[in-house]
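Every protein chain except one is present and positioned as in the full complex.
Labels for the chains are A and B, by order of writing; each one numbers its residues from 1.
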Amino acid sequence: MEPVLISPASFKLFGFIPTVLFSVLIPIAGVGLFTYIIARRLAPIVKANPDFRFDRPRERVINVLKIWLGQYRHPRYMMAGVLHIIIFFGFLILSVRSSELVVQGISGGFTMPGLGGVIGDIYYFFKDYAATAVFFAVVIAAVRRGIFRPARYHYPESYGHDHTNEAIFVLALIGTLMISESLYEACLVAAEIQAGHEATFLAPLTLAWLFKIIFSNASSTTLQTLHIVSFYVHDLTFFFFLCFLPMGKHFHVITSLFNVYFMRLERGNVRPVRYGVTDEELDDLESFGVKKFSDFTWKDILDFYTCADCGRCSDQCPANTVKRPLSPRFISIKARDYTFSHFPLSGEFIAQEPLIGDIYTEDEIWSCTTCGACEQECPIGIEYINKIVDLRRGMVDEGNVPQTLQKPLSSLEKRGNPYGKMEKKRADWTKELEDCEVKILDKKTSAETLYFVDSVSSFDERMQEVARATSQILCSAGVDFGILGKAEKDSGNEVKRFGEEMLFQDLKNQNTDAILNSGVKKIVTADPHAYNALKNEYSGLPPVEHISQTITKSVKSGRLRLTGVTEEEQDKVFTYHDPCYLGRHNDIYEDPRDAIDAIEGIRRVDMLKSRDRSFCCGGGGLMLFYEPEEEERMGVVRVKMAQEAGANVIVTACPFCLVNMEDAIKVAGLEGKMEAIDLGELIAAHIEK
Amino acid sequence: MEILVCVKRVPDTSENEIEINSDGNDIERDDLVYSVNEWDNYAVEEAIQIVDKVGGSVTVVTVGDDESEEVLRREMAMGADNGLLLTDDAFEGSDGKGIATILKGAVEKGNYDLIFTGAQADEGAAQVGGMLAAMLDYPYASLVSLIEPGDGKLKVGREIEGGNQEMNEIELPCVLSIQTGINEPRYVGIRGIRKVASVEIPELGAGDLGVDAGAIGADAAKVKRVDYFVPDLGEGAEMLEGSTEEIIEKLIEYLKAKGGLK
Partner (left out) sequence: MADVYAYIKHADGVAEDSALELIVAAKKIAPDAPVTAVVTGTGADLDKVCNEMAATYNAVWKIDNAALAYPNAEVIRKALVNILPGDSVVLLPHDTFGMDLGPGLSIKMDSTFVADIVDIEGVDGGTLKVVRQEFSGMASAHVTCDISSGAVLNVRPGVNQPDESKTGGGAVEDKSGDAGDLSTKRTFLEVVEAEAGDVDITKSEVLVSVGRGIEDEDNVEMVFDLAKAMGADVSCSRPIVDAKWLEKSRQVGTSGQTVKPKVYLALGISGSFQHLGGIKGNAFIVAVNKNLKAPIFQVADVGVEADILEFIPELTEAIEGL
């Protein structure tokens, strides 16, 4: 059967120019240009430092299926998430159709292999709905972005130009693709109906169906013209869009698949100073960390390309919330713009200046508490902690360390704790402990379990209470345990995260020796920072457990028996604040809650931001020694969240959270209305005697 | 500009609880940690910044034993170009004048335009810089909190009472004692020190320096520490005891009586 309209493959413009010429030239030009752009974009990636991301393909494929294809993280922001899911799947479905159209321009009547039979019918049925859904999603997105302007997309002046125009332009391109594709097909169907042919079925209420009705009475010349015009509008838009993608935030359409495949598989750790260089060889390295752009790894650059500037990271970032000079999204965007300008599409690559002082500021990089909220939120697996730590490593290597941090670092080097306290006083907190013997492990004294106390609980008078409560729990649960005393050094979790790698290595080696010498079979700690370091940054140690896990297990097994709520507690509402290094970095969300709930009659609520969306208290370890400019303390924001949740007792499971919460309660003027208590203290007070 | 910075290894008062030993002839040295004297650290940073600006080199020098080498390495890790360890049994027990005499020997072995000391060190005497300058017949300024290099001279600001700054013009070569706060010293980590671990640090003794043995050491010292002691605690201070409420009650009574409350 002859087609009722001349296809672009056979059409002659003005009766003598075969449009097939365009059908051939547009794809050749488009693909050629695209290849060139991608090659230029790949240049910095090829030159970059190594990053080992080729292991564990099974887990990586699962990530791709879940996070990329499954769009798993998108509905965390419901409106934007759903719109994105529609556009994403619409794109996937329509990519087949669009490719088919390109070929139809050369060979009319072409159908994609496999789309000839029933599968094809089903496909064509759904792709019209896909196009329609995408079209409407795009309209809603444009209205939302252009008129309602969610605060998340706001661009502070210091960070460069706003991306709204780019976003709307791209939405318009997508809309154009949808309309032209539908119109191209609708004209053909309308003509078929006019000719009395058996018309292709168009799914009802789709764009194509609508256009078919609108143009059902149009002249055949009009239909023919629209058919050809919409085809080439589609063809041009399609290839323009392809080449436009690598120019900005829509590069993620191409790179996100790869970025998710290569995203980090482990949490709670920081990448090595240089991949392929062992800890012992670190001394031989000329330079540490990221100082210039060329010090980034290829995955870092892939991250920069992939950032869609959606602002979710910054929306969750506690530093950004309290108006510290850090917004994670701009760590990526500024570096992406830097890549674009220093590795231009044509001409020489531009020489690089140190990044600090150019696109980043010192305060910006020191503002991060490494809470991990940004990485948890990013729908396409962009990383921040590794980059922040590497930038800090670079600053530390140059001696560029804030004065307030130099003293604690020097004390850590000399005394193994940031407070400059004498080693021999590390176990002094045990003196005030009654009815519970804490062994100090050495060659003569051994125990099955090591309680790793860490610096803050050893030396801070208030936090020593946490150490004593922890000991009481261990005693009551019948655990044979001891501490390292003066042989224990700071775990170094923050030392590593503040970029002082060699000092961390030193602390790690000293602790590892002391722990292995003690001959213990298990380690328990009440400090999530120590827990994280021992579990994720040390190697060759016995298994490590957080005290909340010990409590839950002991309660279940009956070794630890807890009393119910006291009269005083009956009127109280408890809420549990997830410490970053227990929750997000180590996935321990339930044990502390189970431990609290084991107290009979306790009333507990969750804050709106809890579990993997927990809001950092302000940071632990060395963060206590550094405070950037901020409008409000993170702890104060957090305490107010607890208040909103209707709670009046904040239970933490981290000494640093407790420090920050107790301070914040005072600053917020909520003394008497709100209190903070450590999980260990709460449990110790309920041990059945 | 060739700059010599005199540094000293001292017990770090912020990281130690200074206690006096049972004989009263020294502080308890077990468990002490040492570092470079805080003022000296500012001096070295200032020297490095000046050399970065106008060229030249920075040499750090100390009088001490093998252990003092660690502070030289730390300052070299900061960016000082050379280290110089003045060590000799004959130096032991020198008083401030003796130390200045030894340093004078080191200055004369080199060709320095500018000599820095910290404004003071652990003994709190603030004396070696001024003595050294007088011995060398160089002009001197103490408690320097600002330096602007010029041609053959410097503009220096001295920190004086009232938070004011006394501006002076001083000819080179000269000796300056550097006050804290003049800059923000850079951080030196383990890595930095390891990098300079194998750099040779020349050691010079009394003979090398041409110092008269009679002018240095314990025998020549005219100022001698006899003993350490703990002064009576709170001679005038009446320590308020009791519960916090009781303490506050008593304190408020005092404040009222003395006109401390309005």
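Here are a few things to note about the model shown:
Keep in mind that, in the parts below, a residue touches a chain if its C-beta (ideal position, glycine included) is under 8 Å from a C-beta of that chain, and two chains touch if they have at least 3 such contacts.
No experiment lies behind these values; they were computed from the predicted model shown.
The residue touching the chain not shown here, chosen from B:Asp23, B:Asp66, B:Asp151 or B:Asp227, is B:Asp227. Note on the undisplayed chain: of the listed residues B:Asp31, B:Asp65, B:Asp81 or B:Asp122, the one touching it is B:Asp122. The missing chain, though absent from the display, is touched by one residue of B:Ala77, B:Ile147, B:Ile170 or B:Ile193; that residue is B:Ile170. In the full complex, chain A contacts the hidden chain through residues 403-404, 461, 627, 633, 663, 666-667, 671. In the full complex, the hidden chain is touched by chain B at residues 11, 13, 17-18, 20, 27, 96-97, 100, 119, 122-131, 133-135, 138-143, 155, 157-171, 174, 177, 179-181, 222-240, 244-245, 247-249, 251-252, 254-255, 258-262.
Everything that follows uses one rule, which is that only the chains that are shown with their structure count from here on.
Centroid to centroid, with C-alpha atoms defining each point, chain A and chain B lie 48 Å apart.
Residues 282-283, 288, 396-401, 403, 405-407, 409-411, 413-415, 420, 422-424, 500-503, 506 of chain A touch chain B in their complex.
On the side of chain B, the complex with chain A involves touching residues 12, 14-17, 31, 33, 35, 78-79, 184-192, 194.
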